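The complex appears here minus one protein chain, its other protein chains still in place.
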Amino acid sequence: MSVKTLVIDGKAVTGRAGETIFNVAWENGVRIPRLCHVGGLSDVGACRLCLVEIEGQRKLAAACLTPVEEGMVVHTSSERLKEHRRLILELLLAERNHVCAVCVMNGACELQDLAAELGVDHVRLRYRFPKLGVDTSHERFGQDQNRCILCTRCVRVCDEVEGAHTKDVFGRGSGSLIINDMGGPWGESDTCTSCGKCVQVCPTGALFSKGKSVAEMRKDRGFLKYIVTAREKREWIR
Amino acid sequence: MPPDASKPTATVKDNREKMLERAMSRHHYSGDALIEVLHAAQELYGFLSIPLLQSIARKLRLPPSRVLGVATFYHFFSLAPKGEHFFQVCTGTACYVAGAQSLLDVLERRCCKSGGTSPDGKVSVQSARCIGSCGLAPAVIYDGKILARLTPEQLNAELDRIGVK
Amino acid sequence: MDSLERKVRVATAWLGGCSGCHMSLLDMDERLLELADRIELCASPLTDYKDFPPVDVALVEGAVANQDHLEHIRHIRANSKILVSFGDCAVTGNVPAMRNAYGVEDVLNEAYRANTSVVVGVPVGNAVVPRLLGRVRPVHEVVAVDLFLQGCPPDAQAIHELLAALVEGRRPALEGRRFG
Partner (left out) sequence: MTFEELMEQQARELERQRALSRRIYCCTAAGCVSCGAEAVRKAVAAEIKSRELDGTMEVCGTGCMGLCSQGPLVRTSDDGALYGNVEAADAAALVSAAPADDPRLAQRRIDTSTPFFVKQKKIVLANSGVVDPERIADYIAAGGYQALAKAVAEMTPREVIAEVRASGLRGRGGAGYPTALKWELVAKQPGATKYVVCNADEGDPGAFMDRSVLEGDPHRVLEGMAIAGYAVGAQQGYVYVRGEYTLAIQRLQAAIRQAERERLLGSRIFEDTFQFRVDLRIGAGAFVCGEETALIASIEGRRGQPRQRPPYPPESGLWGKPTLINNVETFANIPPILVNGGEWFAGIGSAPSTGTKVFALAGKIVNTGLIEVPMGTSLREIVFDIGGGVPGGGEFKAAQTGGPSGGCIPAEFLDTPVDFESLARIGSIMGSGGLIVMDKTSSMVDVARYFMEFCMEESCGKCIPCRAGTAQMHDILTRILKREATRADLEMLERLCVLLGETSLCGLGQTAPNPVLSTLKYFRREYEELLPAEHSAAGGER
């Protein structure tokens, strides 16, 4: 397998051909922010937080979808990128009703953490306050559209790993919603296997386990690597 | 013998089912043909009901959420029945510059919001992205026919004529 | 910000909020005593005051939810050198703003008619209960804000850092603070 040598944030690193900038960066301790990427699932490049600058290229590139090339010089945290990321987070925070104080994921939410990490101390945009529902019909899980950032991790894990394809995206634009089957209550879904993978990969409080308190509600995505490597390589590693 | 009101409807329905089936088989029940099949279904039934989508999902062997996701992504597909009359106001740039908004205002005031159907089921209103008849701006498609260079007065008169309060 | 010779004039105010941020302020415990040497608390819901005085620093808790808040925050802005949005309600609108997805009428109806055993009426149009604004707004949507202190409530440590920094004339180190 051919190896590519490149520079990420001034650090000479190597990656395998076909590996993404995102993966090589993380393997080398450069943590590029992301909300839609999860190792083990396909990438869609939707959250735009992992955009990086590549020298010699006019356009910014989504690190999660761009394979490493020999001699590439990548910058992952220029002032311009940080500014863009802050504003993207503000767009997300203003889009739906993210009231951290009354969210079961308060303290363990990827959106909340990223906002803190990037120094978003207030939102300069107008909050939009859409009227959105909460579905608690499922025996074990709940779904709150108010906290959904439409990263589609749940849609992908349900389709690609569990194989049920219970979830998909309804509508379009800012009116998009994550639905179950024909849009009915989650609890009445006849395709959902109640495996809970969608809850575990959800970065915010949009999908949660019922009956858990704020401190108890923690998510773990470790299962993904376990299942995916088992399926692809017949290796069961934790 | 008094005519049985339910009979003709039943035959029509059977026929439609058969025609939809034919549309699906023409595409070998391929999931790739979902949009073609939805077009056919909407043409036959006027709108896409959830049970109809469910049966399409089953026939094309697709997950239900994907079928609903596709049906709601495209503006052409409607999940609710249309009214007796259907006004589509073109809001393309040429029509907009020529005053399409005032036509939409008349319809929204007298009938219902754009994208909806009046409570009595009489009129459905929709705004359309450029219908490609910019020479006729502002244009409205009314029950499939184009009304060219329409004024709010003419529109009001037509609404009066079909009995909109 | 230059270090000040005189005591820093500080006021706190309380708009549409739950007073939790003020409770957290009190959680500074003995550090309050240490700050007291360098700060003059000119006005606060914890003290008794009639008019909001001119101050160096104003900590404003709560969102702008009614007509009184609106007038109050405008007055505070005009009389403060540094205005701090103090806690999530001031910074984001937080819980009070959750009513924004619904109309004021619906909200009043739920509160005063639908869910009460004795219907007395909806308190609108009188001089006693201030009129609700159509939309609950974070403070910076109404007036310019100089510093933001997130948290519901912000913890005592952060409040102390903020006040200590302002007293010392330096920019407070509030990196990594988060909403909620």
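Chains here go by letter, A, B and C, matching the order in which they are written, and residues are numbered from 1 within each.
Convention: a contact is a pair of C-beta atoms (placed from the backbone, for glycine too) under 8 Å apart; a residue touches a chain by one contact, two chains touch by 3 or more.
Treat the numbers as computed from the prediction; the structure is a model and nothing was measured.
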From the list A:V7, A:V73 or A:L91, pick the residue that touches the absent chain. A:L91
Where the complex has a chain not shown, which of B:M19, B:L44 or B:C130 is the residue touching it? B:C130
Which is it among B:A94, B:V123 or B:L155 that touches the chain not included here? B:A94
Any idea which of B:G31, B:G116 or B:P152 touches the chain not displayed? B:G31
Consider the whole complex, including the chain that is not shown, and state which of A:V44, A:A108, A:L132 or A:V214 touches that chain. A:V44
Considering the complete complex, identify which of A:R16, A:R31 or A:R128 is in touch with the unshown chain. A:R128
Mind listing the subunit B residues that contact the chain we can't see here? 30-36, 38-39, 66, 69-70, 73-77, 91-94, 96-98, 128-137, 139, 145-146, 148
Touching residues on subunit A - with respect to the absent chain: 44-48, 51, 59-60, 62, 65, 84, 87-88, 91-92, 94-95, 124-126, 128, 149-150, 169, 171-176
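The definition used in the following text is that only the chains that are shown with their structure count from here on.
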How many Å are there between the centre of subunit A and the centre of subunit B, using C-alpha atoms for each centre? 37
Separation of mean Cα positions, subunit C and subunit A [Å, integer]: 34
Inside the complex, what are the residues of subunit A that reach subunit B? 159, 164-172, 179-183, 191
Subunit B - residues contacting subunit A, complex: 50, 53-54, 57, 63-69, 72-73
So, in the complex, the side of subunit C touching subunit A is made of residues 85, 88, 91-95, 97-98, 100-102, 135, 138, 140-141, 145, 148-150, 152, 174-180
